[in-house]
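Only a single protein chain was left out; the remaining protein chains are all shown in position.
The letters A, B and C name the chains in turn, as written, and every chain counts its residues from 1.
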Amino acid sequence: MERALSWGLIGGGAESQIGDAHRLAVRLDGLYRFAAGALDIDPERGKAFARDLGISEDRAYGTWQEMLEREAARPDPVDLVTVATPNATHFEISRAFLERGFHVLCEKPLTTTPQEAEALAALAAAENRILAVNFGYSGYAMVRQARAMVRSGALGRVRLVVAEFAHASHGDAADADNPRVRWRYDPKQAGVSSVLADAGIHALHLASYVTGQSVASVSADFVSCVAGRELEDDAMLLLRFDGGAVGRLWTSAVAIGQVHGLNIRVFGETGGLRWDQEAPNQLRWTPLGAPTRILERGGEGLAPEAQRASRITVGHPEGLVGAFGNLYRDLHDAIAAARKDGTSPWLAGLPLADAGVETLRVVHAAAESARKAGRWVKLSA
Amino acid sequence: MERALSWGLIGGGAESQIGDAHRLAVRLDGLYRFAAGALDIDPERGKAFARDLGISEDRAYGTWQEMLEREAARPDPVDLVTVATPNATHFEISRAFLERGFHVLCEKPLTTTPQEAEALAALAAAENRILAVNFGYSGYAMVRQARAMVRSGALGRVRLVVAEFAHASHGDAADADNPRVRWRYDPKQAGVSSVLADAGIHALHLASYVTGQSVASVSADFVSCVAGRELEDDAMLLLRFDGGAVGRLWTSAVAIGQVHGLNIRVFGETGGLRWDQEAPNQLRWTPLGAPTRILERGGEGLAPEAQRASRITVGHPEGLVGAFGNLYRDLHDAIAAARKDGTSPWLAGLPLADAGVETLRVVHAAAESARKAGRWVKLSA
Amino acid sequence: MERALSWGLIGGGAESQIGDAHRLAVRLDGLYRFAAGALDIDPERGKAFARDLGISEDRAYGTWQEMLEREAARPDPVDLVTVATPNATHFEISRAFLERGFHVLCEKPLTTTPQEAEALAALAAAENRILAVNFGYSGYAMVRQARAMVRSGALGRVRLVVAEFAHASHGDAADADNPRVRWRYDPKQAGVSSVLADAGIHALHLASYVTGQSVASVSADFVSCVAGRELEDDAMLLLRFDGGAVGRLWTSAVAIGQVHGLNIRVFGETGGLRWDQEAPNQLRWTPLGAPTRILERGGEGLAPEAQRASRITVGHPEGLVGAFGNLYRDLHDAIAAARKDGTSPWLAGLPLADAGVETLRVVHAAAESARKAGRWVKLSA
Partner (left out) sequence: MERALSWGLIGGGAESQIGDAHRLAVRLDGLYRFAAGALDIDPERGKAFARDLGISEDRAYGTWQEMLEREAARPDPVDLVTVATPNATHFEISRAFLERGFHVLCEKPLTTTPQEAEALAALAAAENRILAVNFGYSGYAMVRQARAMVRSGALGRVRLVVAEFAHASHGDAADADNPRVRWRYDPKQAGVSSVLADAGIHALHLASYVTGQSVASVSADFVSCVAGRELEDDAMLLLRFDGGAVGRLWTSAVAIGQVHGLNIRVFGETGGLRWDQEAPNQLRWTPLGAPTRILERGGEGLAPEAQRASRITVGHPEGLVGAFGNLYRDLHDAIAAARKDGTSPWLAGLPLADAGVETLRVVHAAAESARKAGRWVKLSA
């Protein structure tokens, strides 16, 4: 297919959940061929899984280094590489691929430190490559509608943004010793933050994505509700944005009763919005002094960004795979435009390296604030 | 890819909504290559669209007849043909492909008369081919959970099933003369029924699919709310099922305020269930004398049928494309098993020819009842 | 208190649920003194309970006949009598009190036959007394808002009304022999209908109350889901209204999983409304082609009828007692106006004798239709 780009995946092996989500999203619109992969830390297992997934023998790689060398040497290397490896490896892998001229979509968090993220962002700019970060919830049509409405002034100046990503995945104390859970709360393995860096970072990104404002300072409260955890399993962030908005952001891994728990509310001078990831096809909009309206994905009168992010008719739910797919679609168009020395108008709607940098700065500033009993920490741009 | 089957599509051209939904669903799991198509009544437009979609030149056909002849002559014909043409052509096309040994997934309604549907069902049986009907909502994981719960006896004997598919698509009288709407209410073009045959038939199918019971008799009330419509834009069906359940089924195209409007409630001796297509990842279950529980797709303790129909983690919505995709996945496994002279355990969960026959019998019996002021009409098996 | 009227209650003894609801509603606004009562079929128990409730010794009556004679003989008889006795006694008691010049609020159903209801209506008219029927859900502010919106033309011509009152109170087959349940399904005790006459009648009333149309003909399907019941525990009514609207009305006593289950949806040419008794402070309104709006009791811009029916600020729920209280408030104003030979503008919003007559005619016509396999039955005015 002429328009199809070729895609490579690093990580996302047979045990990984996120690998599957990427592959579902990549396939959805038929805009990519899944051409190459280094899918597992165990080379043989990775190669076998790649072949199971239909990758040709010669592009089923044992390591990312092998993939890098051999793809770079091909006349038809992959057009886009997705990095879905453990967080600590994002920096090295993304850097290596960017340096060799690949466009990269990296899982969040982009790196483990803001400095690394800044270096990657600078590298991507220098190489004129796209470096995107998989803040996949920003792909939902009604998130994009919210962003468009804020930008168009439908809410007036934004005063306040209240975001949550509070789930129950680590709420069972009996899991505390489960190795799949334990490493997340060990600073040696997980860095300065656990639930904020893993889940809350999405709410953080959405807050900036929707309002168009960056965090200027933060005060944070980290707690470990389950005994024996060094890192936080619950956190509250107080925020000030550079455009004047105030933020309140709660994230938790012990909120028993919440299924997923990502939502965002934006309050402006002349209206408010509410969006919940578990009912992603609706956006609640309340103009000042008027009844709340329920806007529907696929409905009439939505912004072009939201219409583009919609595939099927109103009333038929689209879900997370569609949202991830929208990122891949935007990347497809941006890469195709870049090939022709052009720029896609949809590039601006993608979570790019700067989003990766900003969110990491906030996570690290929040961790610093939490260590200092909530002292406000300014973010240096 | 070894496991991938090859797929062909008839109809579903550039203007069609349903064609897109099929292609999204087919791509989702990577279980098929989209290998051949006759996509449009206009041969050149259809070929061009097929090529746009990545079909090779030689399998982008101008007519379904051409596709039939040439695919049948190939050593590697498509493994599955989807028929997404106007309703009146379903019979002829499906028959032709079944006769030449193809497995077929046909859009609903399977045909325009029960007699045609019976003939197709007999043909499929004689040829030992799969003939499935795209009652796509039956692919939702929580519909399958509901079915599994009924079968397991969680509700006791089913007393009552209440289903709705009531939307607002034709609620604007100003659209009455719009040709895209008008034909639907013209018996010469649409047959004996409009909204029941088009929308209500899904609710009808779900009622049987979930309860495991077939309609034994029906009384119907058809009305045309918008002036000038010969066929019904609103209908109510009273039902008796062969397993003793009573049914109430409302369908409408003028229900302004309802976005999609498909839902089903099942009431048994020892419990009740409720599922809504607009929130498809939840199933409400109330055991007799106990509080209502909200079961979540991807959650713990679901039936194998529901687990299989789930792709991503709990709390991340899946939507209609996933549901359609589940039909394609089941078909994939059934076709693969058939190749090996075996039977897939998942075949039983697919809406097959008998579902197409039964729903058409009910639609026609309902139309007869409506003509006779609601007289009860028995369904001959 | 000058403005307070005096109130008397017949029935509603210590075991009765409805008696309590009346007393709560009567007290709520301080518009009545509870002055007299004949509360129980057992005279001594009734007198004792009346005294417990603060009724003076001389007005705690043993029988309604005694109450009638003695109140009629007083210089200060009660201003309003509520009849909350078993259904079969409504006619006789209401007639007796109307004949002696009392205003009466009678529980629903007004009588056991339409003929009796007509006689009472004629009597009330002849005596120039108010005879109201406790269709208490019509007292909810947002029901009144719905009625006002229909009347103002906000929906255009009403095409369709879909109403439900389907609960689970008699869903447990183990209760079938419970005397408190059994009599309800015995035609000798309960008359021609069970769940329709008891619960569905409220949905029937709301349909007319909100649309302003009367039922012109009906087709009905009655079923007994629980073995051993002679009368229906589930019914579906198909309706034609005199203003051209079509109706679908489902009522059930075996809908396990529904808590209360009363709701109404009205669909017109230019908009739709939805109201649910379990969330009574909201009314969903969808103008044709526009997003659904959530109107809130106490919010801005509501009709005067809705504002009057609201006591506390928006966002603070009001419940059933408030709705019943609104009927008592309207009665208070109507009685006060009648004393001055005037008419209260709020009288029109009360469910009066004609509502009692109409609903009984429909119940009886439905029962007749059900006996005749759903044949349509016309209502003679």
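The rule we apply is simple: a residue touches a chain if its C-beta (ideal position, glycine included) is under 8 Å from a C-beta of that chain, and two chains touch if they have at least 3 such contacts.
This is a predicted model, so every value here is computed, not measured.
Within the full complex, the residue among A:G46, A:G271 or A:G298 touching the omitted chain is A:G271.
Which of C:G46, C:G139, C:G261 or C:P291 touches the hidden chain is settled by the complete complex: it is C:G261.
The chain omitted from view is touched by exactly one of C:P86, C:P187, C:G315 or C:G342, namely C:G315.
The omitted chain makes contact with just one of the residues B:S6, B:T270, B:T292 or B:T313: B:T292.
Taking the whole complex into account, chain A touches the unshown chain at residues 159-160, 162, 166, 168, 171-173, 219, 221, 223, 225-226, 234, 236, 238, 246, 248, 250, 252, 254-258, 265, 267-274, 284-286, 288-289, 292, 373-376.
The chain not shown here touches chain C at positions 1-4, 17, 20-21, 23-24, 27-30, 34, 52-54, 167, 259-261, 277-281, 296, 299, 311-322. Along chain B, the points of touch with the absent chain fall at residues 285, 289-296, 299-300.
The rule we apply is simple: only the chains that are shown with their structure count from here on.
Spacing of chain B relative to chain C, judged by their CA centroids, is 43 angstrom. Chain A and chain C, compared by their mean Cα positions, are separated by 55 Å. Residues of chain B in contact with at least two other chains: none.
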